[in-house]
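Quick one: the structure is below, and I'll ask about it shortly.
As you look at this complex, bear in mind that one protein chain is not there, while each of the others sits in place.
Labels A and B are assigned to the chains in the order they are written; within every chain, residues are numbered from 1.
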Amino acid sequence: MISGVLDPSLGKIKLNGSSKRLGKIAYMQQKDLLLPWLTVQENVMLPFKIKKNDTKNNFKDMLEKSKILGIEEYLQFFPNELSGGLKQRVSLLRTILQNSEFILLDEPFASLDAITRLELYSWIEKIKEHINKSIILVTHDIEEAIFLSDHVIIMSSGKNNFSYELPITLEHPRNTKITINNEFFNLKKLLLENLRKVKSID
Amino acid sequence: MKKIIFSLFVLFAFLGCQNNESISLALDWYPNSNHAGIYSAIDEGFFQDEKIDFEIYTPSDPTAIISAVASGRDDFGLSYQPDVLQAQSAGLDVISVLSIAQHPLNSIMTLKENNISTPKDLKGKTIGFPGIPSNKAMLKTVLNNQGLDISDVETIDVGFELVKALISGSVDAIIGAYWTHESIVMEQQGYEINIIRLEEWGVPDYYELILITNVTFLNENKIEVEKVVESITKGYKFAIKNPEKSISSVINIAGKEIVEEDVERKGIELLIPMWESKSIPFGFQDTKKWEETYNWMKNNNFLKDELKIEDLLFTEFSNN
Partner (left out) sequence: MINIFFNKISKSFLPLLSFISLIFIWQILSVLQVFESWLLPSPFAILVELFDSKHFLFRHTLVTAFEIFVGLFFAIFLGSILGFSMTLSKILERSFLPYIIASQVIPIFALAPILIVWFGAGFLSKIIVVFLISFFPVCIGVFDGLRRSNIDMENMLKTMGANNYQIYSILKIKLALPSFFSGLKVASVSSVIGAVVAEWIGSKAGLGWIMKVSGPLFHTERVFASILLLSLFASLLFLLVKIAEKKFIKGV
């Protein structure tokens, strides 16, 4: 609904005062949704092509970011030649290149194996410095939420209308070492406590 | 995109124009000695002298000629008098303008080893025919003459493949085979055959090959028709005097691939007396003969409607 693909049955969602959201929010999903007949480069430049501004500058920007995400050498490959993790990085690149107010990541790593997921977290940390936009990450993985975000919000649906916000003050850039220190552990404890209030976990 | 549309336009113009400029004649069969006069008329330049662009071809379906002429698809056609009569009585607007083969060439042929020498021997046999309807009418007459009925035989449509059907044994006899052509073909392949002549068993002395045209075409293009009839007549007169050269014309124009030289050189000798004799000049259309053939067909219920003989033939150009 946020991306504008669906509209709410009741009420309104507005972006900068306008209900027209479709095409203005960069949206990355669990499926990489790369077009299999286009090369990585063509896939990544697609948002520019659609908005009709695939200019030299944008191309340069794409090249730089592809270097940072470590996919520069794969630009002429086809998606079916890449591993799951690589495909998600390509999808990520495509998403962040899109000219948008903010970026919406919807459980983007859910279909990857645990180790590849950890790799992807590091790539996100790396590219985050080069993006000037807010990122909304939807996830069900507590550790992932803590590791990647600056704020975690727990929301529940339905009548409860429960929400809990927790700022994460860990320093950037973060690496996997921090997942076993005390600060991390305390944050996790807080989140779990609040989750119990809305979900039947014990 | 524009280029595509333009070339399509040109294509359609080409397709549409195909038949407009030249005068077309549908041959009754694949090119053979019976067409010698027409090929001579082309080769000796008789059509060119009259400034006529003449196009001849063999249709892959020999039964479609009369309807092609009737619908105006082809200006002229070669066909057989009994078939033309049947078509005319069914309402097709075709008319005969020239006679070519004055007597029947059609016959029933069998392999000698089957010992079939009279129509009576055909009882219970299978007979191949080219799909052309008059053959069935003639078969019926010949059988009735000997007290048999068409139901006493089985007929099979074999198209052009008369000889093969007979030789391979898939039929016991064939009708639609000319004693001036198919007989020679088979003899050359080393087969001995029996020939049953239709005129000897109750079929009247009909015209085996006539030139037909569309009634509307005749009325609107009298001069063209006269020129065509004259050119063809000249061609046959030339062929009668110069059979060798005439057959060479057939081979050169139709192509050696589809003309059997040995067969046709022999065939033309047998045909010349059929085209012209002391009593009958070439091309002459005898109204009495048309009456006779018409009556034969009417009495045997081969025709749909009654016809007036004057409507069936146009003798102005043929009977000079």
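The rule we apply is simple: contacts are C-beta pairs under 8 Å (C-beta built on N, C-alpha and C of every residue); 3 or more make two chains touch, one makes a residue touch a chain.
Because the structure is predicted, anything quoted here is derived from the model rather than measured.
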Of B:164, B:241 or B:304, which residue touches the hidden chain? B:164
In the full complex, which of B:71, B:252 or B:320 touches the chain missing from this view? B:71
Even though one chain is not shown, chain A touches it at residues 3-5, 22-27, 29, 31, 33, 35-39, 46-47, 50-51, 78-80, 98
In terms of residues, what is the contact footprint of the unshown chain on chain B? 11, 15, 18-19, 30, 57-61, 64, 67-68, 71, 73-74, 159-164, 168, 185, 189, 255, 257-258, 260
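Here is the rule we go by: only the chains that are shown with their structure count from here on.
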Computed distance of Cα centres, chain B from chain A, in Å: 85
